[in-house]
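A protein chain is absent from this complex, but the other protein chains hold their places.
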Amino acid sequence: MISANLPALQVIIPLLAAPLAFLLRKPRLVWPFALLTTVLTLLVSIGLLQQVLDQGVISYAMGGWSPPWGIEYRVDSANAFVALIVSAMGAIVMFYAGTSIRHELPEHKQTLFHVAYLLCLAGLLGIVVTGDAFNVFVFLEVSSLSTYIMVSLGANRRALTATFQYLIMGTLGATFILIGVGLMYVMTGTLNMVDLAQRLPEVAETRTIYSAFAFVTVGVCLKLALFPLHGWLPNAYAYAPSVATAFVASTATKVAIYVLLRFVLTIFGVTFSFNTMPLGQILMVLAILAILIPSTVAIYQTNIKRLFAYSSVGQVGYIILGISFGTVLGVSAGLLHIFNHALMKGGIFLALGCLYYRTGSVQLDAFRGLGKTMPWTMAAIVVGGLGLVGVPLTAGFISKWYLVMAALEQGYWPLAVVVLAGSLLAAVYLWKLVEMAYFQQPDNATEVREAPLALLLPTWLVIASTIYFGINTDLTIGVATLAAETLIEGVR
Amino acid sequence: MVNLIDIVLMGLLLITAFAIVRMRDLFAIVMLFSIYSLASASFFVNLDAVDVALTEAAVGAGISTVLMLGTLAMTRRHEERRPRQPHLLPLFIVAVTGAVLIYGTLDMPHFADPAAPIHQHVVPRYIEQSGTEIGIPNIVASILASYRGFDTLGETAVVFTAGLGVLTLLGRFGRREELSDGRSMYHDMILRVIGKALVPLMLLFALYVQFHGELGPGGGFQAGVVAAAAFILYSIVFGWDRAQKIISPFALNIMMACGVSLYALVGVAGMLLGGEFLNYNVLGSYPAGGQHLGIFLVELGVGITVAAVMLSIYFDFAARLAVRKLEGE
Amino acid sequence: MVLGLYNYWIVVLLMMTGFYIVIAHGNLIKKVVGLNIFQTSVIIMYVSMGKVRDGAPPILTDGVTLYSNPLPHVLMLTAIVVGVATTALALSLVIRINEAYGSVEEEDIHTQEQSS
Partner (left out) sequence: MILVILDILSWICLLTGSFLGISGAVGLFRFPDFFTRIHASGVTDTMCTVLIIGGLMLQAESWQMVAKLLMILLLLTYTSPTSAHSLAKSAIRGGLRPTLGSGD
């Protein structure tokens, strides 16, 4: 019975656990409960991926109403893969949250944070596994609202303005998606993704569908912080509590990218998106700008969380660059980078959380002599940073390698130069930290010790996995290629 | 005739929207927004969307306006600054977006055209079969609670999240005992008498909307909002410290969580009895009976959560106001 | 065509008014109002799509065969509730911002953030 209901359980477990955790009230009860929930969710998503790889696409009819009348949960290798990333990061970060949140938030807010975290996890997973275009909007709002809550709990008052800006931009993005879905619905009469994909070609050559395409794409790009629409991201990441930054940075934009893929490739179809509409060209230009400009801005940041937030905007550029080719190789490079970047950036933000735990600051000054005082934390940042640069033997290298291959396959060799330039910029901002940490003497005034094991353990688990997936690439590349094929072939 | 009403209402909406752009007085803006909401609710009735109209009137013109007024009471009333010079960039973005949308409407099926694809696919089954499959007359309620019941669970979760968020931001925690609400209108006899008469009527109406939702317009959301409005009225007239004696914040928290859990647990029950998640057919001895029970329970869950969250949000706002007053003195 | 679509065009105009308020005005409360107008207008758009000429409200009644489309109504019930949830959260953020900065004007807040 459990195996038949896995798609529903994937979302239901965290969704039901959230109000129950709220009823428990006491943080010392809530955290273990939430941790248990996230671990169960992770197990479910592992099972789900296994099931998809064994049996192919799973279709689950919510409420027993067959699609397109009811809401369908449709799991294929692409969303099983993304769901695994989300729930894995969800579980690891939740383990870390126990110590970090107790330190950063007053007691009565800890419970609220954990509940919001569970809701956010449920929302993100709901977006990923659903096969219904409107259901995406509903769960997008569940995850967005809970993200706003988590970000607003940051200690600095600027967390509030950052959240407000995030809320405005996020709501605009969601409303754009809603408009786009509405226009698609009015032409086809259906909301089910598979059904939409089958019925759209008949009406694809209409101005309404062109307009729907524009609205959905712009709305999702707002959510995934593609370069000129990234305004909300740096401050939101910089001022959120450490746990929230690590979780949101490694999952939320990734899920938004998945939504883009799902809409553009599965629903509208590759031919429509890349031949009828000039999506490939537009995304490619924006991706190049995203790789170059925010990475340059990152160099001048003194708040290191903000630095890595800008770096995230740049890394999103790589993923979008892969997608802009519209080929199997390109999309699988993008998916690969979704996975690898989730690990690297998650690990780095967790390490920054360790730093904040000990020093109460993430400014550049706090890094002075950190190589001596907090060697493990600093090493984690460096290894994660090397991944961002794309040094061989790290996961980042693999995805960039594939990206360059995909570019060369299309004959776009100048793009290889852009990727290289992006890596150089990443090396520059990483060097800033390394110089401060290893070549400067620590202030003697403050005694800084290494972070507690409860924080270091999850951090290093993530960081070590970036190395593991940089060496053993069978699993990730296999699944990413399979997922890209599924997405591009679509349902036709 | 219907067209004429349409045009008048749309004209009203346009005037209100433009007035909001031009106005600088925030209080007037909020009241205009309330009018906008009410006008659109009337428009929905004209478009046959009675359920949507009821919700929009209760939520947009009711709760949203109350919350905005509460915010104004805590901030300042006037929009002080002139917007920075001519807004070329925003104007440009808006013009482009609008143009794309207008362009998109050009190939749309005409307004109210019965032959549009939207009326030919998927929906016919709801209209033709829901009477036998679900067995309740209100098709909107059938779709909301059963065919697309999972959306509604998500939506209830959104409401719960909002309650959680306002609790996090404005928190009722701490020294609420010593706070009392100096702003209460308890000493105004007319208000007291009318309030006493109205509150029970409103609660009765909420119950009617809740349980009559299967037969006519209504359902958990609308009922929840109306019930919350009744308590808000009580709290405005008699002071929120008195209102909190009737229904304590602690009880509200529990209700908030219990409503969502009830909804999700009904779904889980369907799963345990061998169906899919939220499959109500298996809940009863025959499918339509199960549907009936399922819809009743989930609507109840929605109603409880919505009422509790709306009231809780209002209490959070009111408590904040009282704290500010205390600190101001 | 004009007669068949004017309804949608007015709705687009309403939407864009709301959108303009959100992106052009610096007062946070006004932004929230604008956001609400934007969302309400999207709701009007959806509900307009569901209207069928001479249709009845979608509540099964004996002797009536032509009903307006109930599905957009269901979707928009969800959207309204999502809208009020967002509004509540946004307004409580405004209150907190006002406490922290003493202003709800974007420019004032920006100057304070630059100077600090």
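Letters A, B and C mark the chains in the order given here, with residues in each chain numbered from 1 onward.
The rule is short, and it goes like this: a contact is a pair of C-beta atoms (placed from the backbone, for glycine too) under 8 Å apart; a residue touches a chain by one contact, two chains touch by 3 or more.
Treat the numbers as computed from the prediction; the structure is a model and nothing was measured.
Among the displayed chains, contact with the absent chain in the complete complex occurs for B. The chain omitted from view is touched by exactly one of B:Leu69, B:Leu198, B:Ile254 or B:Leu293, namely B:Leu198. Annotation: of B:Leu4, B:Leu88, B:Ala115 or B:Ile190, B:Ile190 touches the absent chain (contact as defined above).
Think of the hidden chain as still there; on chain B it touches residues 185, 188, 190-191, 194, 197-198, 201.
To be clear about the criterion, only the chains that are shown with their structure count from here on.
With chains as nodes and touching pairs as edges, the resulting graph is complete, every pair of chains being joined. One inter-chain figure worth recording: chain B and chain C are separated by 13 Å, centre to centre, where each centre is the mean of the chain's CA atoms.
Between chain A and chain C the centroid-to-centroid distance comes to 28 Å (mean Cα coordinates, whole Å). In chain C, the residues that reach two or more other chains under the touch definition are 15, 19, 49, 71-72, 75, 78, 82, 85-86, 89, 93-94, 96.
For chain B, residues that reach two or more other chains under the stated contact definition are 101, 105-106, 108, 116, 118-119, 122-123, 126, 148, 151, 154-155, 158, 161-162, 165, 169. Contact residues on chain C toward chain A in their complex (touch as defined above): 15, 19, 22, 28, 31, 35, 38-39, 42, 45-46, 49, 71-72, 75, 78-79, 82, 85-86, 89-90, 93-94, 96-97, 100-101, 109, 113.
Contact residues of chain C toward chain B in the complex are 1, 3-10, 12-21, 23-27, 29-30, 32-34, 36-37, 40, 43-44, 47-53, 55-61, 66-78, 80-89, 91-96, 98, 104-105, 107. By the touch rule above, chain A contacts chain C in their complex via residues 134, 137-138, 141, 145, 148-149, 152, 157-158, 160-161, 163-164, 167-168, 171-172, 175, 178-179, 182, 185-186, 191.
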